[in-house]
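All protein chains of the complex are present and in place, except for one that has been dropped.
Let's turn to chain A:
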Amino acid sequence: MTRYESLLDACGGTPLVGLPRLSPTVPDGAPPVRLWAKLEDRNPTGSIKDRPAVFMIREAERAGRLRPGDTILEPTSGNTGISLAMVAKLRGYRLVCVMPENVSTERVQLLRMYGAEIIFSPAAGGSNQAVATAKQIAAEHPDWVMLYQYGNPGNAQAHYETTGPELLHDLPTITHFVAGLGTTGTLMGTGRYLREKVDEIEIVAAEPRYGELVYGLRNIDEGYVPELYDASVLTRRFSVGTRDAVLRTRQLVEVEGIFAGFSTGAILHAALAVAHEAVKAGRRADVAFVVADGGWKYLSTGAYGGTLADAEDALEGQLWA
């Protein structure tokens, strides 16, 4: 076992494990096609977001943008909030998260446990109300610091400096890297590093396709692409629906014993697609994919049991990744 000075130093360095049962069978004499899971749930707060959270806060400290006692404001109800809350607690900052009041109780409990303060916006107002609330809070507190994970280059740089080198060290024969597309930080950072080091590497994005309620825009011009996104880093991009994500999440725990959140199911779906294509083409493949977090925070959805249709209904209208 390795020894670390503090929990923050124990971020990253996650295991890469083979999936001998989920990897496709190849015909006799054909080159091997293997799947490898990078277990990012083994980070301090249980998700891949610990990497950018630690990195962005350290960067802000180095740049003098964060000083002891400062308040960090981040509108997030997900893993980034939980990661930031842990780092903020250990580094002596106050964290304020803005989120709609209809998020799962696990999220709220975890954030509070790590000492974050939560400002809720009314669920009935939807995201428009949340935006208004966030705007108001920022105007009232111009001294608060926002790290803004969708546009902060540190988010991608964290993966360029850690996730990418770890993967190459553990799997020098890597041919594909598959991860989820949200802020795009994981794919941009890891993808850039691997493209520099590995000829013909394929960088594959798995993007969750939510229920219709989540796409409640009034028109196309209200859409948004994170500032960090650079399409030239990617080789391919898949949209994965709720049903496929749930199916693969269940398969991962049933067949390989890895209990993951639903975004990982979406990522596995894309990883299996490229693995099966390699088998068909008779090409060697070492496909590494990200297990973004464990399934604990999503148990209350009920989507780990019952029929796939029930699970799909349970996740309808939720941001499950």
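Keep this in mind: a residue touches a chain if its C-beta (ideal position, glycine included) is under 8 Å from a C-beta of that chain, and two chains touch if they have at least 3 such contacts; residues count from 1.
Heads up, the rule we're going with is that contacts and distances are computed from a predicted model.
K.L.:
Going by UniProt, what is the name of the one chain that was not included in the view, given "Propanediol/glycerol family dehydratase medium subunit", "Deoxyribose-phosphate aldolase", "MoaD/ThiS family protein" or "ABC transporter ATP-binding protein"?
P.N.:
Hidden chain identified via UniProt as "MoaD/ThiS family protein".
K.L.:
So one chain is hidden, and I want to know which residue out of A:Y114, A:Y193 or A:Y210 touches that hidden chain in the complete assembly.
P.N.:
If we include the chain that is not displayed, A:Y210 is the one touching it.
K.L.:
Touching the hidden chain in the complete assembly: which of A:P52, A:G164, A:G182 or A:G261 does that?
P.N.:
A:G182
K.L.:
Going by the contact rule already stated, which one of A:L8, A:V145, A:L247 or A:L308 would touch the omitted chain in the full complex?
P.N.:
Considering all chains, including the one not shown, the answer is A:V145.
K.L.:
Would you indicate which residue among A:R21, A:R112 or A:K135 is in contact with the undisplayed chain?
P.N.:
Result: among the candidates, A:K135 touches the missing chain.
K.L.:
Decide which residue listed in A:C11, A:L39, A:A60 or A:A116 touches the omitted chain of the complex.
P.N.:
Final answer for the missing-chain contact: A:A60.
K.L.:
When the complex is taken as a whole, what residues of chain A touch the one chain not shown?
P.N.:
So the residues of chain A touching the unseen chain are 60, 63, 65-66, 73-78, 80, 98-100, 127, 130-135, 138, 142-153, 156, 181-183, 188, 192, 205, 207-210, 212, 214-227, 229-231, 234-241, 263, 319, 321.
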